[in-house]
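So the structure is just underneath, and the comments pick up after that.
Note that this complex is displayed minus one protein chain, with the remaining chains in position.
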């Protein structure tokens, strides 16, 4: 499962996208958040970190899989 | 004393300025309003009629004379 | 402050005047000629101003706004003469560091301009013409 990164999440990871290994067994937004917290403690310093699935903000209980476009959304600052 | 006219007050009087004869003895805004009401009954049909003296809205008790720029201000509709 | 009576309103000129590295927000209100009033088709409009007093009153309103809100710049521009539907006839522009002030001051200025600035609009319909707002 690939995860797109933007803004400060690219600085924290040093990458522009993450690949979550299939054997991590992640199939919900909450599961992805837990996995990210373990592997990238820097995310915990952020004011917030949302997950987008197919261009919409997702809830913790939403199912996710490799067919969807998944992205990390750190606090926005447009405008 | 000359009085500038704008908008519908020109249509009512058929003129672009009025001359109030000196012997009418007008020296206040209220006096001018009374004189106008007698000579141009059409003004009474208007929603309002203000008097401007030297580019400011004047009050009934304000003194006026031939040295000032006096104008009739029917209801405005700019914007 | 940019206070003007003009033949044609130039949006870019107003933005160039208001834009500043100190301002983070610019709010514009642009009033345009509508093609109908109470369901009747408006063919064109004519705006007449008492020029000297209109400019005095527009400047007075701009000064009130500059004192009431922390503004960087204010533009109050009204068009005069014959105008067709779709034409901009009034522009209020306000710049400020933060957006609240620019929205509030812009709204204040257009509301007050419509109440007190000596400018008159005559609407021309197919069969007659009317000085807007003159009668009860």
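Every chain is named by a letter (A, B and C) in the order it is written, and numbering of its residues begins at 1.
Heads up, the rule we're going with is that a residue touches a chain if its C-beta (ideal position, glycine included) is under 8 Å from a C-beta of that chain, and two chains touch if they have at least 3 such contacts.
As the structure is a computational prediction, the values presented were derived from the model and not from experiment.
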Partner chains on view for the chain not depicted: A, C
Option touching the unshown chain, where C:40, C:99, C:115 or C:135 are the choices: C:99
Chain not shown: contacting residue from C:5, C:25, C:61 or C:101: C:25
Chain not shown, touching residues in subunit C: 11-12, 15, 19-35, 85-86, 88, 97, 99, 102-103, 106-107, 110
Touching residues (missing chain, whole complex) on subunit A: 4, 6-8, 11, 45-47, 52, 55-57, 69, 71, 73-79
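Everything that follows uses one rule, which is that only the chains that are shown with their structure count from here on.
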Between subunit B and subunit C, centroid-to-centroid distance (C-alpha), Å: 26
Centre distance in Å when subunit A and subunit B are each reduced to the mean of their C-alpha atoms: 72
Inter-centroid spacing, subunit C versus subunit A (mean Cα positions, whole Å): 48
Residues of subunit A touching at least two other chains: none
Residue numbers of subunit C (touch at least two other chains): none
